[in-house]
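This report concerns only the one structure given below.
Note that one protein chain of the assembly has been removed; the remaining protein chains are unaltered in position.
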Amino acid sequence: MNPRRRKILFSVIFIVAGVGVATALVLKAFQENLLYFYSPSQIASGEAPDSRLFRVGGMVVDDSVVRDPNSLKVSFDLTDTAHTVTVQYNGILPDLFREGQGIVANGQLQDGGVFVAKEVLAKHDENYMPPEVAEALENAGAEVQYGDYKTGK
Amino acid sequence: MFGPLDKYAAPERFYLLCKSMGPWLSAISLLLFLVGLYGGLVYAPSDYQQGDSFRIIYVHVPSAWMSMFVYVVMAVSGAMGLIWKVKISDAIARSCAPLGAAFTFLALATGSIWGKPMWGTWWVWDARLTSELILLFLYFGYMALQAAIEDRRMAARAGAILALAGLINIPIIHYSVEWWSTLHQGPTVSKMDAPSIHTSMLIPLLIMFLAFKLYFFAVLCMRARCEIIEQEKNSRWVKQLARGGVDS
Partner (left out) sequence: MMEQLNEFVHMGGYASYVWSAFGLSVVILMAGFYLPMQKEKSILQKIRKNLERMERSK
């Protein structure tokens, strides 16, 4: 390889590596803002902001969904298995909303520790199978999780 | 420097190679598309959670995979053009950009159409969606550079540097769902353990993926032909070609 080409090759490696390192540093600095949602445990430990809107993600606890028969008001508990937070919402829920489903709610934490949501989104997991297979799995005693409540570190 | 492949690095040879490969790639790709569409829309059962809406996976996921694959091809051939001055690598890199932009746009658009019924929203600014949108802008930036710089060699060089600088976005897109909490799901097929998708659903997905990949190479052949004759328009063989004496 002649010296000129080697010089360009090193410049190319330098560009790729340089941009890589710079990006890694920037992402590290903004780690917090890149989290799309906080977990109930992060709320419990006080990591979540208390004066502004933020998102909380977790699984809807079984038998915790209470619907107001006269309106769209609904209340349910979200869990990440370690901690739980109660969410109140007034609006249309996505098709995938159900007990055991992974949910991301956007709203504000009230003084009583209740999270009042302005928006509720469903987070489906990476599992795809026909209903019969899901049923067979459930009958076999395997736990079928409807949602993915894993959060960033 | 490419050993036995060296002769294909000559523009004329490469043009003829593209010309002979193109129709085969197109035909096989079309066949795979038909099989894959049947597989995805008819053969695959509906999902236990998402019902029939999950079928969007058969256009969304191959588009998204291709959007990243094409970018890597573009950056690598751009780098080869920079370092070794292989004439055809500039043509390949330039041909990649509009195709990659099309795949990225499809991935974003079909994802949005899928997100509305399932998540409850067309768009969120989570790490996966945002980094994929940045990929679209990288393609647009590359294309704008090619259009703005008159001199083809200069344009190719500037484009290659932009493409290389943007290469970091590819691992970010891929790992975004693992590094940060996103609304977008985690990886289904490329997990370390077995894919978490039932075989009857996975097979059509892999067929569609192959169809997309062959489609890419087929169109790349067609686009590279355009770039090469434009680049070599003063050479004898292109003049002959233009006069209609293809095989003379």
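We call the chains A and B, going by the order they appear; numbering starts again at 1 in every chain.
Note that in this section contacts are C-beta pairs under 8 Å (C-beta built on N, C-alpha and C of every residue); 3 or more make two chains touch, one makes a residue touch a chain.
These numbers were taken from a predicted model, which means no experiment stands behind them.
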| item | value |
| --- | --- |
| Visible chains in contact with the missing one | B |
| Sole contact to the chain not displayed, among B:Val73, B:Leu136, B:Ala160 or B:Ile229 | B:Ile229 |
| In subunit B, positions touching the absent partner | 26, 37, 41-42, 46, 51-53, 55-56, 58-60, 63, 98-99, 102, 105-106, 109-110, 113-114, 116-117, 215, 218-219, 222-223, 225-226, 229-230, 233, 238-239, 241-244 |
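The working rule: only the chains that are shown with their structure count from here on.
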| item | value |
| --- | --- |
| Geometric centre distance via CA averages, subunit B-subunit A, whole Å | 29 |
| Subunit B-facing residues of subunit A, complex | 5, 8-9, 12, 15-16, 19-20, 23, 27, 31, 34-39, 57, 92-96, 104, 119-135, 146, 148, 150-152 |
| Interface residues, subunit B side, partner subunit A - complex | 45-50, 54, 57, 79, 82-84, 117-121, 124-127, 161, 164-168, 172, 179-183, 185-188, 191, 196-198, 200-201 |
